[in-house]
Every structure is written in structure tokens, then in C-alpha cells.
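The complex appears here minus one protein chain, its other protein chains still in place.
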Amino acid sequence: MARGEIRLIELSKRFAELTAVDGIDLDIPGGEFFSLLGPSGCGKTTTLRMIAGFEQPSAGRILLDGRDVAYTPPHRRNVNTVFQNYALFPHLNVFDNVAFGLRRAKRPKDEVKRSVARALELVRLTGYERRKSSQLSGGQQQRVALARALVLNPAVLLLDEPLGALDAKLRKALQIELKSLQQEVGITFLYVTHDQEEALTMSDRLAVMNAGRVEQVGAPRAVYEDPRTLFVADFLGVSNLMDATARGGGHGHCRVAVEEFELEASAGDGVMTGPVKIVIRPERVELEPHGAPAGRNRLPGMVERLVYVGAAVQVIVRVATGETLQALVQNTGRAVPYGRGTPVQLHLPADALRVLPATNRSDRSQAETPTLPEERLPTGSRSR
Amino acid sequence: MYRRWLWPGFAFPGVLWLVVLFVVPFYAVLAVALGTVDPILSRPVPIWNPLEWNVGWVVEVLHRLAPGGTFSGVAVRTVEYVAISLALCLLVGYPVAYYIARHAGRTRNALLILLILPFWISYLMRMLAWVNLLSPDGYVNRFLVFTHALGQPRDWLGGHPSTVILALVYGYIPYLILPLYAALDRIDRSHLEAARDLGASPFSAFVHVTLPLSKVGILGGAVLITLPMFGDYYTPNMVSSAPQTSMIGNQIDLYFHGGPQPTIGAAITVLLAAFLTVLMAYYMWTIHRASRELQAA
Partner (left out) sequence: MSIVAEGQPKERLPAWSRFRGWTTNPWGRPRFLVVVTWAYVLWSIVPVLIAIQFSFNATRSRTAWQGFSTRWYWGDPVDSVWHDPTLRHALVQSLKLASADVLIATPIGVLLAIGLARWQGRGSRASNFLMLFPLVTPEIVMGVSLLLVFTQVFTFVHTGTVAQILGHVTFSISYVVVIVRGRLFSIGKQYEEAAADLGASPSAALVRVLFPLLMPAIVAGAAVVFAVSIDDFVISQWLSSGGGTDTVPIQIYSATRAAPLPSTNAIASVMLVVTLGAIALAFFVWRAFTRGERRTGAKPTESLGVFEI
């Protein structure tokens, strides 16, 4: 069975005046659940379609298990796609839909029957063979689309926002199913989505894309907790950005000054000075009562409002420097002891506070995972 | 995915057919109209080279179309008939389209079928129906005499403009109502609700919201019926036995089938086509402007 390794080398796609994909490099080893995450228009779907073969790249190479398939027509590539609205053939029933690819490959009849039965069993739709797609629910259609693609044993499965048309609860259930399916089948899944929670839940690794370029690649934890650019910090959850001035440091630490307050933060290797932005996730912000003993990384503030979101409470605090931070307090059954107008003290733990460059120019040398040993990054940083 | 020449290849047979049997014939009309007439055989001699075109016959026809010429009466009459028919079609058709688009509840599907039905009834059969009804002893006369609206039966088919206009309206109105219905149906109900919410009376909402938004539909329908109506000759021929109700189409018909001067017929055709092209361009420009407003709104 093919390993399913994908390598994109300086892949670009230009439409008239619009550059949809701007020279991206990605390395996806076989068997991984990899997500392309980004807002609409960032180029993730175009990238997927180029890998599938529906768009021809303007430049660059697409290596599938070592072979450049950028100019191979889609029906000759060993990748299969699950489309956003499933694209089940309306004039065929479930069995014929799933059997479609096998029949084009001229497999013998009994083999077709067995393979289709196995595929339907895999997606738990045995018994639905004679149904037409119009008689299936959204979730069932999606599973038929999966079966149809997987029955051909592709090296890579491409999924273009397959859960977009489903309601929230069904989406959550199917996310878990898809993940376990991928682990069971063992092939590479390349998943495109704009939903950051989905990407974080399901992926082994993910790439955050913006305006045709890759901003950061890494495991979900790394990308979430250690964002390398403003865009990544802001796109994946609430970022609590603040302006600050870096005063230098080293070995992963950095001293920053927020107006008259001095804070310790984490940064990549390399000395940073000058205007920067600091980022901390709301769940890492600790709230302390006003008179608590001051320690390092404390900022005074006042609670502006509380927002109840079910599992937690968002506490919006206006810091003494004028900016607003959000703290997330889990709902443990006890009321939050801080009401509106209460003065509080914010503790921003040093290992949770990150320093980012002040502008959002996606600097590639900083953001991407090194692919080959000789492509060591200038600053020597690697995603954790 | 597909070879790039595949789609032009698919289109090729159709395009070739249309070029050979649509474009070339048009050119033939031009060549005859701007050609000469063989004086001995009295047959048209087409001139194919544009540089050698002879405008003599076209100019001659223009003279006859000008006020005082032999065609001017027909031309003016044609414009009158078309204008009046269009107005009547709108007068009757707009309320019908409006009702079906906005108000008809359960009866809407039935009404739509009844609207579409005339499309599939042969135009000539529909004219035949009226010829029967309007004949001296037909139902119309009998009804009018019975209700004392008329003293004695009237000769409707004897050459009355009103009969021709009635026939034109009857014949063409389905082609107006359907696009009008489609346009009215597409108007978002929330625009009207907003107008009412802001204090407009039903009538005022209609005048200030519905009517402007349906402009594109009205123009589209108007194009769809006036262009063919200008070339109509069979309607006057069927419902009127006299030449004083003839339209410009009848003149063309005459010069091709009645007498040995196809060149004049071709010249009239060319001028008619030119006139309709100008009309069409005007319509398109107005529709384009009106739909741009719609998008901005």
C-alpha cells in the first residue's frame, strides 16, 4: 500500500489578477491527519483542488510519494476527494455510487460486490445499497461519499469542508468518527476547514493559511499555545493582544514593558527588542483579588463585564494600561467572585505569555516547519 | 480535466449551422437590397462585394417611407398598431401578472398552467377562433344584438383597425404576461413590507416600490412582443379583408409573393431590421440601466 506522503514545493496558483496560492511549501508524511485551516479566500480549497487535479498549478510541484503529479489528470492520480456537498450521483443508488470508481477501473463483478460491502460496513451503512441519495440524510450522504472514495484504496484522501452543511451536534459526532476512521484505515487525510475548533480536534498537524501563504505549521497544541504570527494568534481563539516594548532576553525568555509594568514572557530563540505584541490565551489568565500580594507578571485592572457562555464565564477586564483582556473562568458551580466594577489583579504567567512581532507580515522563515535537514531556519526555531 | 479544444468542438456544429443558415441569409438580404435589378428578366441581381453596393433601391424605399410616399401610411399605421397593442397588453397583462405573482394562493399553479397554455396553442388556431366568433353570424354579433348593444350585426372582419388590434393583443399578450410574472415574482416581499412599515399606503407602495422594481420585467416583455409584432402580416390578413389595415409586413409579403420585385421587398426588410436593431439596442440599454439600479438597491 502506498505511503501517502505529500510534498508541495513552491506551489502557486494565479487567476488573472488574483494570486490564490502564493508559493507554498508543505511536507505531509504518510498516514497523518493533516488540516489546512484558514478563513475563506485564503487559498486552502484551491490548494486542495490542485492536489486533486481540478486546477493546474501556475508554478511549483506536487509530489505524491515522490512522483510529481502536478500535470497528471485527476482520473489518473491515486488520490480521492470527499466534496463539500458530497456530489453523490443523483441518478445512481448508493451501491452504484460506491461502485463507480471500481467499475471505471474494470474490476471483476464479484470483487466490486465485496469491496462495496466492505466499504459500506466501514461507514456503517450496510443495508442502504438500494437507496437513492435524495432519500438519505446529510450525515448519511457524507458517509456514502466517504465510502465511495475509500473503496478505491487511495494513498491520500482529500476532504473539502465535508462537515460544513451539517448541524453542530452532528458535526461533533462525525468529527470523532472521521478521526477514528482515519486511524483505522491508516491513510493520509488532508482536511480543509475554516473552523479552528474542528482543526484542533481532529488533526495530527495543521497548517494555518492566510492570503495564499502558510503562516504556521505544527501540531494543534503548538500552533494554539505558541503562535508565531499575529494572524495565527488571532485566528485560533481569543488572543488578548497587547502592545508592548521588548527589552531583550534570550534562551526562550524575553522581558517586555507594558507602559510602566515589566513582564516576563516566552519567545522563540533570538533576541527581540523594540515594539512587539504580547499574547496570552484567556484560559491562562489568572484572576486574583485586588489586595492579593503582588508578584511578577501582575497587572491591575477592573472588571468591565461578565459573559456567561455555558461551560465557562468570560470575564472582560480593563487593564490599568487601557487595554481590555479576557479571562475565561470554568464553571465549577461556584459563582465568579468578581462583579462588574470590581478591581482585580491579573496574573499573566510567564510561560503562557508570548511575544510576537508587531506587524502581521507572514515571515516564512519564521513560520514553517523545516522540511529537509539543510533547510535549517535562520533563527534556529522549530515548532514544538 | 478536459482537453481545451473539446468545448469549442462541441459548439462547432451548431455555430457552423447558424453561420451558414442564419448569418449568410442575412447577408443575402443585404446583397439583394443593395443590388440591382436585371431589366430584361425583372429579376434581382445580388451584389456580394460591399464596396460595390448600390444604395439606389434602399433610397427609393426610404423615399416611399417618408411622409407623402406610398409606404408612409403603412409605416405609420404599423407603429400605431404596435404602440396601441403594447399599451393594451400592458394594461390587461400587468394586473394579471401582478395578481398571480403576489396574491394567488392555492390557485397559483392552476393559473400558471392556464397562462402557459396559449403558448402551445397554434397562433393561427387562436386567430381562427376569433374569425369564427367575429363572423357576421358568429357569437359576438349574436350576443351584442341580443343585448341590444348593437342594432344589427357588424362586419368585424371587413377591415377595421380595432379588429386587428384586438387580434394582435389576443395573440401576443401571453408573451408579455409570463416574463412580467417572472419579474414580479422575484421582487422581494420584504421591500414592500418595509414600505408599508414606513407608512406607505398599499397604492403608494405599489407606485413607489413595486412599479419601479418591475421596470426590467416590463421592458423585457415589451421587447418580446413588439419586435415580432412589427413583422406581423398574417394577423391583419386573417382578421381583416381590406388593405387599409395592412402593416409593413404585408408590404414585404406583397413584393415577394404578389409581384416581381423582391429587391424592394428585400430593401424594406433591411430597413425594418435596421429599425428593430435600433429599438432593440435602446431596450437593452434601458434594461441594463434599470437592472444596474436594481443591483445598487
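By written order: A and B. Residues from 1 in each chain.
The working rule: a contact is a pair of C-beta atoms (placed from the backbone, for glycine too) under 8 Å apart; a residue touches a chain by one contact, two chains touch by 3 or more.
The model shown is predicted, which means the values in this text are computed figures rather than measured ones.
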### Selected residue (touches chain absent from view) among B:Ala83, B:Ile121 or B:Val207
B:Ile121
### Task
Determine which one of B:Thr36, B:Asn54, B:Ser72 or B:Asn237 touches the chain that has been left out.
B:Asn237
### Message
Out of A:Gly4, A:Gly23, A:Pro57 or A:Gly101, which residue would touch the omitted chain in the full complex?
### Response
A:Gly101
### Message
With the missing chain put back, one of B:Thr36, B:Asn54, B:Ser72 or B:Ser135 would touch it. Which one?
### Response
B:Ser135
### Message
Across the whole complex, list the residues on chain B that are touched by the chain not included here.
### Response
1-4, 6-15, 17-19, 21-26, 28-29, 31-32, 44, 46, 92-93, 95-96, 98-100, 103-105, 111-112, 114-115, 117-118, 120-133, 135, 137-139, 170, 173-174, 178-179, 181-182, 185-186, 202, 220, 223-224, 227-228, 230-234, 237-238, 241, 249, 252-253, 256, 262, 265-266, 269, 272-273, 276, 280, 284, 287
### Query
Hey, which chain A residues sit against the chain that's not shown?
52-54, 73-76, 79-81, 83, 85, 87-91, 100-101, 104-105, 132-135, 148-149, 152
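Please note the rule applied: only the chains that are shown with their structure count from here on.
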### Centre distance in Å when chain A and chain B are each reduced to the mean of their C-alpha atoms
60
